[in-house]
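Have a look at this one before I ask anything.
One protein chain is absent from this view; the other protein chains keep their places.
== chain A ==
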Amino acid sequence: MPIPEKTPGWLERRLPVMSVLRREYIAFPMPRNLNALWSFGAFLIVTMAAMIASGLFLAINYTPDITQAFASVEAIDRQIPSGWFLRSLHMGGVTMLFACLYIHIARSLWYGSYKAPRELLWLTGLGLMLMVMVTAFAGYVLPWGQMSYWGATVVLNAVHTIPLIGKPVSELLLGGETLGNTALHRLFVLHFTMAFAILAVIALHVAALHVVKPNNPSGIDPVSPKQTLPFHPYYTSRDGFALCLFLMVYAGLVFFLPDLLTLADNYVQANPLVTPRDIRPEWYFAPFYAILRAVPSRLGGLLLAVGSLAVLFALPSLDRSPTRPATRRPLVRLSLPLAFVSFILLGIAGMHPPTETWLIVSRVAMAWWFIHFLVVMPLVSEREITS
């Protein structure tokens, strides 16, 4: 759609925001064949906005002190006007954020969106995932319930197993060997600060996207303008519709199923003297918790849990094939869905008590996750015949 030329105005001559917006968000050429999975980036931005908006108001009413944190969260739920809504929006938002994040990453894996020239897009995206994880971890400690305390203690114990530096560094950062007032205060500051750091990295991620342009299901970048459509009105209208559906799921969680994804134990105030019967992570950390438990050695578990994410960072160099989508790579089309299933199985295992069966499931699933990325991907990209 041609944009009518206008003589540049006062603002335009000094700071060309309007023409940049027009170029990047109206005329921006998009592939014609994107499917619904390409809407998840928009969902993530909207959820992030909801998190920051609700988080600011929660922070106003929250007290980062171990004697008052739990009561201040109870007051938000009970006495602060609309506090229950702000808190549900924030808690439901974490689930929506991680669900979209995992789907967004799975889409990139399936359609090979991490390959040249989009490596930096992939790496900034994974960086964002790590930042969201750190933020979610810190945020979960804040209500100072039993799961806040004991979940964080599990992570702390894992970090303590890092030889030489594990213990001193975590003591330095958290102000003591176990979680206390100093740790709570610092985690609150970390949680709050990270939210804005994430915003900055989102800007980098989106900037990278606008340089390299979106990938598409065929994996072949459009070459002529005929193969593209302007972002507005085609993808704005489609994302608008998709967002309505997405928000309906989000609203369903906030208004009708607020207990679905929360652990009741976290409504008991943290007590360092009473260990809960079984310590369970929130669902979005369950796959990594399953890995942590599946390995007999604590340090080994930590290394493998970190390694399960590290393989994603290394993926652009592990998978050297120029063919992007798994749909055109027969072996990847088998192996990658199995890796997705492994991730889901790890998640289910992580939410169950570590019985013999679940330990075996975790180990098999974990093994396949690593085999897929470290063995299948490099070998297949050497010798595959693509369709």
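In the analysis below, a contact is a pair of C-beta atoms (placed from the backbone, for glycine too) under 8 Å apart; a residue touches a chain by one contact, two chains touch by 3 or more; residues count from 1.
Just so we're on the same page, contacts and distances are computed from a predicted model.
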Of the options "NADH-quinone oxidoreductase subunit J", "Cytochrome c1", "Tripartite tricarboxylate transporter TctA" or "Putative spermidine/putrescine transport system ATP-binding protein", which is the UniProt protein name for the chain that has been left out of view? "Cytochrome c1"
Contacting the left-out chain: of A:268, A:311 or A:338, that is A:268
Which one, A:117, A:240, A:322 or A:353, makes contact with the chain that was left out? A:240
Residues belonging to chain A that touch the chain removed from view: 32, 71, 74-75, 77-79, 84-85, 88, 229, 233-234, 237-238, 240-241, 243-245, 247-248, 251-252, 254-256, 258-259, 264-265, 267-268
